[in-house]
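Mind looking over this structure? Questions follow.
Here the complex is missing one protein chain, while the rest keep their positions.
This part shows chain A:
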Amino acid sequence: MAIFVYAESHDGKYKKAGLEAVSYAKATADVAGDTVTAIVFGNATADELYKYGASKVVKVDNAALAKFDANSYAKALAEVAQGDVVVLPSTNEGATIAPVLAYKTGASLVTNVEKSPTAVSPFTVARKAFSGKGVETVAVSGKVVVTVLQNAFGAKENAVSGSEESASVSVSDADAKVKVVSTEMASSDKIDLKEADIVVSAGRGMKGPENWGMIEDLAKVLGAATASSKPVADIGWRPHAEHVGQTGKAIAPNLYIAVGISGAIQHLAGVNGSKTIVVINNDPEAPFFKAADYGIVGDAFEIVPKLTEELKKYKGQA
């Protein structure tokens, strides 16, 4: 029996989190002495997944799956992913499908895992808890549905030879319990905050929305996404979609640069999964410095443009 994984894709392209999930399934398969079967809805190409360790790719082509619905997607996966372990990315989509899939297949559900399992029988794995202030290890007997925390595991190339097949599922429009009326996507040239490797974030220290140009310039040279603290999202200086923190998004980029953010606990709860944290603040007592790897005390309006200049030099762009 294989380790199954839902390789989430949109418009023919795999989501980074979908590739991470395939890598996770491959790491799990290695622990189990097993192989990976990836499930794809839509028309993304199979061979990209062989690179990440899937030796079988099952493509499901069903018109009823064109628009997302938790019940329909869970029903489809329950039909094609008949195994003891099913992996999904912990994206909005994956996190919404997973509980419904778990219930339909009588599986246990383990969400937001951060590391590959140390054993598969019982499935023993570490997961995020206490908003990043704790790590919980659980052991599950029997079938398990697992969601992988974004940016925690990484998309690791581990090429195998693979084959592709088609499968049909008995899903029809009648299975959709939630009907999509309209979808509004943020502009496609913006890097998705949850997927970004590097994030540049700013807060009240910026003094006004008109000063964000230097933040956007820094983000551009780094190929980074932009984020913000809660207060500046609440007063409309930045869009709500940028708010990272306890009631905003939780992110875990490789590099998080915080400019003019004091570092309240609620903010840290959204960014403590970052591998490296840089804090730029003119208050040496700002609590964020205690949670940072690197820090510069000083005027952000002087430091940030200098940092952008130095980065351009480093990247040979100056």
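Following the convention adopted for this analysis, a residue touches a chain if its C-beta (ideal position, glycine included) is under 8 Å from a C-beta of that chain, and two chains touch if they have at least 3 such contacts; residues count from 1.
Basically, contacts and distances are computed from a predicted model.
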{"item": "Which of \"Aspartyl/glutamyl-tRNA(Asn/Gln) amidotransferase subunit B\", \"Electron transfer flavoprotein subunit beta\", \"Long-chain alkane monooxygenase\" or \"Phosphate transport system permease protein\" matches, in UniProt, the chain that is not displayed", "value": "\"Electron transfer flavoprotein subunit beta\""}
{"item": "Hidden-chain contact residue, picked from the options A:Leu49, A:Ala202 or A:Ala292", "value": "A:Ala292"}
{"item": "Residue, one of A:Met1, A:Ala139 or A:Ala159, that touches the chain absent here", "value": "A:Ala139"}
{"item": "Identified contact with the non-displayed chain, of A:Val31, A:Ala95 or A:Ala167", "value": "A:Ala95"}
{"item": "Chain not shown: contacting residue from A:Val31, A:Leu109 or A:Val160", "value": "A:Leu109"}
{"item": "Touch list for chain A against the chain that is not drawn", "value": "15, 68, 70-71, 74, 91-93, 95-96, 98-100, 102-104, 108-112, 122, 124, 127-142, 177-186, 192, 194, 197-198, 222, 234, 240, 243, 246-248, 254-255, 265-266, 269, 272, 275-279, 289-299, 302-303, 306-307, 310-311, 313-314"}
